[in-house]
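Below: one structure in structure tokens.
Omission of a single protein chain aside, the complex is shown with its protein chains in their original locations.
We call the chains A and B, going by the order they appear; numbering starts again at 1 in every chain.
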Amino acid sequence: MNDIWEGIVQALQLVYTLNPDLIEISVRSLKVTLSALALSAIIALPLAAVLAVKRFKFRRTIIALLNALMGLPPVVVGLLVYILLSRSGPFGVLDLLYTTTAMVIAQTIIITPLITSIAHQSLRELWSEYHDLLISMNTSHSQRIKTLLWDARRALLTASLAGFGRAIGEVGAIMVVGGNIDNATRVLTTAIALETSKGDFALALALGFVLILIAVVLNLGTHWLSKTESEGRW
Amino acid sequence: MIKLFKLLLITLPFFCATTSFSDSVKLAVTTSFNNSGLSDILLPQIKSDTGLNIKLLVVGTGQAMRLGAAGDVDAILVHSPIAEENFIASGYGSHRREIMYNDYVIIGPRWDPANVRSSENVQEAFGSINRTSATFISRGDDSGTHKMELMLWKSSNFNPDDFGEWYKSVGSGMGASLNIGASLGAYILTDRASWLNFQNKSDLEILFQGDKLLFNQYSFIPINPIRHKHVKYKWTKKLENWLTSKTAEIMINSYKIDGQALFQFNAN
Partner (left out) sequence: MFPLIAENLVVEFKGQRILGPIGLNLSKGDIAVILGPNGSGKTTLLKSLHGIIKIKHGAISWSCPKSESMAKQMFVFQSPVMLRRSVFENLTYPLTLCKTPKAEINRLADEWVSRISLKEVIHIAATRLSRGEKQKLALARALITKPEMLFLDEPTASLDGKTTLEIEKLLQNCAENGTTIMMSTHDIGQAKRLAKNILFLNKGKLESTQPAQTFFREPMSNNASKFIAGDIVE
């Protein structure tokens, strides 16, 4: 219990004094996760819309596959990406291993199925509501997708935040492809892992509390900016 | 909602993850080496003396050799002489340069159920642990420390495959393994440097040391440029020269925790 209290105190100290190491790894954490989120959203949201709207042969298979991929252990994804980016691997010449880019790639792969799945659920529901109307109005596939994506934007935001949560707390994959290199690829979660392995539990907890704080602030900020709770707005 | 999108668009360029690794050397080192805290002291000095940016990857010996073989790092610093010889014989490493040594110690709970304290040599210590089925933590990760531990069991005529539940193979780095040992009050083999720098000692203390079998040699191996053309061979040469220099000797020998020196420089 002492460690927890110490951790809280240390967390407050680190934040209050704007500790430069803390700021460096926090900014890097956000850079990596938000980049992954942006990339993921660009792939996942339109994909979810297409899956909701178009009828084609392998639709159900793809949806089942996506749901299954959500349960993929992140460290496995990390290993696969490592093998691909390794110098002995197919994309070795790109020299991406142990860079934040590799971490973004790994995290994008991890969260895309999650965001797609959750978004697809909401879009499917909305599509069943709009189905007759949009078909009656002779809309093209892309018009339908645009309409769905816009009208479901709050649910899509929730899906994206779920992806953010998964990514910001992830440590297995980015440890493998990033290497937790000091001043280069160290982020909050890998730093926590390192301090834990050194036995410095108080510092590890402190970093953990900072991570939680960042996630909470981001979530609150997003909801406030999009005025999710205000009356009568979709 | 529009506001949010606009904000995202404006800040997007800042979120583009950057990578710039042009003048840096990727060095894979063992957790034992890093957990000692020595790298935190050496790296800044290396930077100012040679201008080299050392990107340190802290992994187990097994993984370090795997990365070296794949050409994903430029050099490795490990402590497993037999595996190292194989590594060089297979053509992955160009040569082996001894840098420093320390020793392994047997850590255990204060109350010492296996009476390791009174052992004359390491075989007796290990024998007592086996006989009393005292909880023992093994690294289990093919690291230098793990290989040493297995070798010690073998030299005492034991086969870990036959051990019961008291023998716990945790498959983790030095620090993580020590954590488990601390919370279980178990025996564990560790290098002295990692132990001195470990911050969660709890009820554990050094119960046995000094046997010459516990000698632990750290060596530097550059990756063979013939095997992997892209490795920064000129810079690993520079690094090697620094690690075997007078400055390195002074810094390594004077690195102390609680008045105890962690490593002994022995490069020539």
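As a working rule, a residue touches a chain if its C-beta (ideal position, glycine included) is under 8 Å from a C-beta of that chain, and two chains touch if they have at least 3 such contacts.
Only a predicted model underlies this, so the values are computations on that prediction, with no experimental measurement involved.
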Omitted chain - touching chains that are shown: A
Of A:I4, A:L133 or A:I212, the residue in touch with the unshown chain: A:L133
Touch criterion as defined above, residue of A:Q143, A:N183 or A:N219 at the omitted chain: A:Q143
Residue ranges of chain A at the interface with the undisplayed chain: 126, 129-130, 132-133, 135-139, 143, 147, 151, 232-234
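The rule is simple: only the chains that are shown with their structure count from here on.
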Interchain centroid distance [CA atoms averaged], chain A/chain B, Å: 33
Parts of chain B lying in touch with chain A, wherever the complex brings them together: 1, 3-4, 7-8, 12, 14-19, 21, 26, 31, 35, 43, 55-58, 69-72, 172-176, 178-179, 182, 197-201, 228, 230
Residues of chain A that touch chain B when the two form their complex: 30-32, 34-35, 38, 86-89, 92, 95-101, 103-104, 153-154, 179-182, 184, 194, 196-201, 222, 225-227
